[in-house]
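Apart from one protein chain that is not included, each protein chain of the complex appears where it belongs.
A and B are the chain letters, set down in written order, and residue numbers restart from 1 in every chain.
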Amino acid sequence: MANNKTIHEPLLHIVKRDNISIAKKISIYAIAILVSLLLGGIICSIVSPRGNVGKFFTSLYEGCFGTKRKTWLFFQEFSLLLAVSMALIVSFKMKFWNLGANGQILMGGLASIACSYYLGGKINESLLIVLCVLSSMLAGAIWAVIPAICKALWNTNETLFTLMLNYIASGLVNLFIAIWVTGGSGILNPLAYGKLPEIYNKYLLIVLFGIIITIIITIYLRYTKHGYEISVVGDSPNTARYIGINVKKVIIRTLILSGIICGIVGLLLTSGMSNNISADKAGNRGFTAIMTTWLANCNPLFAIATCGLVVFITKGMEMVRPTFGMLDDTISNLVIGIVYFFIIACAFFVQYKIVFNAKTTAILNKIATPFIWVYDKIKLGVLFIIEKIKPIFNKIVKKENTEKEDK
Amino acid sequence: MNNSVALELKNITKTFGKVVANKNVNLTLNKGEILSILGENGSGKTTLMNMISGIYYPDEGQIFIGGEEVIISSPQDAFKYKIGMIHQHFKLVDVFTAAENIVLGVNDKFNLKEVNSRVEEIASKYGFEIDAKKYVYNMAVSEKQTVEIIKVLYRGADILILDEPTAVLTPQETQKLFDVLRKMREDGKSIIIITHKLNEVMEISDRVSILRKGEYVATVDTKDTNEKELTEMMVGKKIDLKIERTETDFDKPLLEIRNLSINGDDGSRKIEDVSFYIRGGEILGVAGIAGCGQKELCEAIAGLRKIENGAICHKGESIVGLPAKEIIDKGISMSFIPEDRLGMGLAPNFSITDNMMLKTYNDNKGPFVDRKTARKNAENLIKKLEIVTPSTETPVRRLSGGNVQKVLVGREIESSPNVIVTAYPVRGLDINSSYAIYNILNDQKANGTGILFIGEDLDVMLALCDKIMVLCHGKNMGIVHAKKTTKEELGLMMTGSLDLAEVKNKEYGKAKDSHLTEKEWNEQQAENENKGGNDNG
Partner (left out) sequence: MVSLLASAIGFMPFFLFGCTGEIITEKSGHLNLGIPGIICAGGAGGCLAVSIYMNSINGATPNYILLILISIIGAFLLAGLLGSIYAFLTVSLKCNQNISGLALTTFGTGLTQFVMKNFVDINDISTASTLFKLNLPFANSLGWFGEIFLSHGILVYIATAIAIITAYVLNKTKIGLHLRAVGENPAAADAVGIKVDRYKYLAILIGSGIAGLAGCFFILDYIQGGYDSYYIMESLGWLSIALVIFTLWKPNFAIVGSIIFGALYILPNANIVASITTQTAIKKVIELIPYIVTILVLLFISISGSKKAQPPASLGVNYFREER
């Protein structure tokens, strides 16, 4: 092929992978997470000479599981984040970018607190609690379904719409606080009525909710007709239409579900904790959950892992701070940001592989040859040893069994 | 070298994996001439043109421009050598004006006034009508095509390649285009035109080159040939494929279509006043060049596209305007293999099991889906059709093209439909898989199912189908008995040179033992004005 002489072959080009084994996938992610945490640890030790990388990791662990209370806090936070993640999974699976979870949480909390504020003491406490629960579900659902309806009717961009609704929600919370709290302190004191009952301790209710909702959503998505329809709409809207799925109805229905879950999270964060509300009650969980959901590839079981990881780092950093003598938590965001970037980059490496041009591949192969040689020899050695051990091992087992039988 | 040769291809070969798209193709284009490239689907014409315009790179062979060998490895190279290609699918920015689109990417100093005047200069030189300040989203299809042509002329193209330019034009617009092309030819430009319409080939081109199944057949001077000869060269001799045609008793018409007219996405008429019917136990083939309206016809029958006019009746009941699901429930099943195979009918990331459930997931009672039955069906299907897959849970997008089609067709058969509409079911399949599909269709036929078979291989259709209808540019050119027709006759109809329907009377394509009376048909048609294609989101 004389022609190819004049073609300049680029150094590398990117090829979509056909297939990747689960083992490889997990190892890529595991390496990325470790490296990013190492990097975080290194940055921390540079900033504050009081600590080192080893201490970094131990502090992370202690921050989450060091004391009984801390462990409960860890699981509480884990459950909350997981619940929001579930809400987002059903939405993202349809490729509907619901960035408004924060707002939906706030509206749920607001509805519940409003019930307690206006009806507290005037009606039966159990009835009040029921109303709180129902109203939070309703409020969350409404807040989520408005952008869904607009998307269905007019194809309004849901990314921006849900984003804006977040700020309106926090604005509404501020508004109500301003109405309720005279004296302009802007802080609502814990209400007397409408606090959710405790189960065993103040954390278990939330943890149970997290577990239950994860199970429900996993089953919903995988085994029900609704879940099937969601998957079809997300995978191939054309196919969905062809087999008669009413795509608009599915979008609206799913967002109602999403909103309900967020609303309940809002309920838990307010009436389920200190029974008050403020504009930052959602605490950015809505955004964090977007990350964990996406990083989990919209799979509920993977979401358990990603939420766990994020909460681990967040809570862990709370311990790293005092250990390292850092006065504020700015470093938390930094470390989490680094971990995010690495995992996002992973998503790329899992989907694509880099193919170097012939020249470079040859060079790389040459460099790798001795390492591969060593690796092969080690592998052979290990297999050899295993072969030798097996018969001895079998003999021991047989002997034990016969001894047992004799007895 | 010879200075009157604008472009020459020698021994060009291009392979994609195992598929040989072009094999040892030779082509010569002279200066100041219009050359037609003629060939069926799969003949390799588009791949060849893509290599000239730099989108693909040939595996073997050489390209010469003006006598000198050149390497065209990107569209920019093609511009450098003054080659301009006008694709079938326009690449224009909707919110820009014509002038802005034309000057996009050109490296001169930016001055819209100058661009406007130069555009008008070019336009008046060749006889185009164009408003350089008009926005593309306001333009009709022919105007957009004009913009694309001027785009390459603006860059000084001397060699122009037009890919099926008249597919989107009315006859009047086609004439205007031809006038323009003639003026360009007088100006010394060299033009390659890909077209299927033999009448146009005869009218506009100086010479014709024919490709068949990736290989170069011949080049003839237009004035020395005729449509019959060209057709023969294009379709070649008949090959006996030894496909069995099951003999069945034909039933009353299951699906009847009268005076159907359908518009495409771009607003142009894709199906024009077509009537035909399918009997139970009969395979009706639909032959036609790509883009002759088959896709729109299938979509209309399946309830996914609205019709402008006409009536569609299934066992005497109109199905126009019904939602797609209801049409499926009535027993009309469609397995349509569009260009990307996974676009419609299959969900690419779903497993085979989940894809089997696509039409039946709602049938069982209760909120849960029944994967067990679907999995068993999948297993049966895999065995029956010898589908190559690691398991029933493999995502469908990982299967090879042929296996994907087997899943698709196989699933349709599972629901025991009474009308099957299948398009290109064996496209890309190897011999054994193709025969498996033919056997399935024959089995269905023996059961009394009516089958509408849209295909591209005339040999296959001649062997398998009972009757064949030929569409050309949306019109029904004739329905013939497969046993009584020839490949040449089909070829002539496909390219518009032979119109049997015109010869016969108005009753063409209408069954004598129809379910409905004439009066009832007329009532249906009146009801159906502009109906159909329910938009369920």
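Quick notes on this structure:
Rule of thumb we're sticking to: a residue touches a chain if its C-beta (ideal position, glycine included) is under 8 Å from a C-beta of that chain, and two chains touch if they have at least 3 such contacts.
Since the model is a prediction, treat every value here as computed from it, not as a measurement.
With respect to the full assembly, the chain omitted from this view is in touch with A, B.
Checked against the full complex, the one of A:N246, A:S271, A:T306 or A:S332 touching the unshown chain is A:S332. Check A:L73, A:L119, A:L134 or A:I168 against the missing chain and you find that the one touching it is A:I168. Although one chain is hidden here, its contacts on chain B can still be listed: residues 55-56, 75-76, 79, 91-96, 100-101, 103-106, 109-110, 135, 137, 151. Residues 47, 97, 99, 150, 154-157, 159-161, 163-168, 171-172, 174-175, 178-179, 184, 186, 287, 290-291, 294, 327-328, 330-338, 340-341, 344-345, 347-348 of chain A touch the missing chain (whole complex, contact as defined above).
Please note the rule applied: only the chains that are shown with their structure count from here on.
Chain A and chain B have Cα centroids separated by 46 Å.
Interface residues of chain A, counted against chain B in their complex, comprise 1, 3, 6-7, 18-19, 152, 223-228, 231-232, 235-236, 238-239, 241-251.
Taken in their complex, chain B has these residues touching chain A: 57-60, 62, 71, 73, 302, 304, 323-326, 328, 342-350, 354, 357-359, 361-362, 367-369, 371, 398, 536-537.
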